[in-house]
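One structure below.
Only a single protein chain was left out; the remaining protein chains are all shown in position.
Let's turn to chain A:
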Amino acid sequence: MSLKKFIAEAVSPWMKQKGPASDIVLSSRIRFARNLEGYPFPVTAPEESAQTLMNYTTAEIDLSSFQAERPLHAVTMDRLSSNERRILVEKHLISPYLADKSTHGALLLSGDESISIMINEEDHLRLQCLLPGFQLKEGLETANKVDDWLEGKVTYAYDEELGYLTSCPTNVGTGMRASVMMHLPALVMTQQLNRMMPAVNQVGLAVRGIYGEGSEALGNLFQISNQVTLGKSEQDIVDELEGVVDQLLQQERKAREHLLNTSRLQLEDRMYRSYGQLRFSRIMESKESAQRLSDVRFAIDAGLLQGVSGDILNELMVLTQPAMLQQYAGAALSPGERDERRASLIRERLKLEEQGDELSGGGSE
């Protein structure tokens, strides 16, 4: 398979669209957790009950009845290879739990992959809407539409006082997790983010790295999300999150400006070095590639580097994950082989960019 074709198939269509403030806010996500009245939650459900739910949602519901122009498609986990399931995780369409541990897990997915509904995850239904850029309100609107549609098909477990009942009490109430993925290299470089974190936590929001473990955030990519789901309306939660994201956005812009004004040469040097590493290396570990990709993305946004598309960071962060690399290679790879493949995929990708090939954007398919 050619790299171009691989990218066309591997990158979610919604990711190829440009969203507002997408130089810093890469994507927005709304997730609703829902359960069915009268059915035990997946954690205690007998296998037959899980199977009934899977069958009902994947075979009984008319999946085109949500939106004729945007029909959903059903995929049951048992029909996918473990690598195919990992790829869905790497594309943020399903959770690792659904991929590996759920009983009769399934996924309902829209063609543009912006709407997905997990069946038999920790909760019976987990619906999520993913949008490019800073679009939490739009995400909430779409999520509500999906939710209203599903509500006509099943009876939700709901309590007047506690709201939507979820398996984990941390989700009860709205069952909603709203989040954005932000690229914050300048706040990290100037060590401002560490100082801002406590304030963000204090208003009930969580900041964590998207890739990497512990406190390390690979690629300077952070997820900001609400923690509280009870006692606030969906709209309030989104408004609060938007306010904080807006603050972070402005601080990041200021920090970038400051860095460019005070240490432009050092910045340029660092970024071109990173570009050179990505363009010519033969072995590339995921940790290094994340940092270098972040540098290059920063350089593109700052206007220091021309001729490379800004999508390169989010796109290559997904494409260079282990299962994706194995898919591209068509074989299982050892960690060492992955590092080699990762380096060659990034090299090829940047070469395409230099040749001026039209890669992103809807264009031809």
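Rule of thumb we're sticking to: a contact is a pair of C-beta atoms (placed from the backbone, for glycine too) under 8 Å apart; a residue touches a chain by one contact, two chains touch by 3 or more; residues count from 1.
Note that contacts and distances are computed from a predicted model.
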For the complex's missing chain, which UniProt name, "Acyl carrier protein", "Protein arginine kinase activator", "Alpha-ketoacid dehydrogenase subunit beta" or "Xylose transport system permease protein XylH"?
"Protein arginine kinase activator"
Residue of A:V11, A:L131, A:A157 or A:L325 touching the missing chain in the full complex
A:A157
Among A:A45, A:I224 or A:L350, which one touches the chain that has been omitted from the display?
A:A45
Looking at the full complex, which residue from A:Q17, A:Q67, A:N83 or A:N144 touches the chain that isn't shown here?
A:N144
Based on the whole complex, identify which of A:S114, A:T174, A:N220 or A:S286 touches the chain you can't see.
A:T174
Contact footprint on chain A, counting only the chain that is left out
35-41, 43-49, 51-52, 55-56, 59-60, 62, 65, 122, 144, 147, 151-165, 167-170, 172-174, 176, 204, 227-234
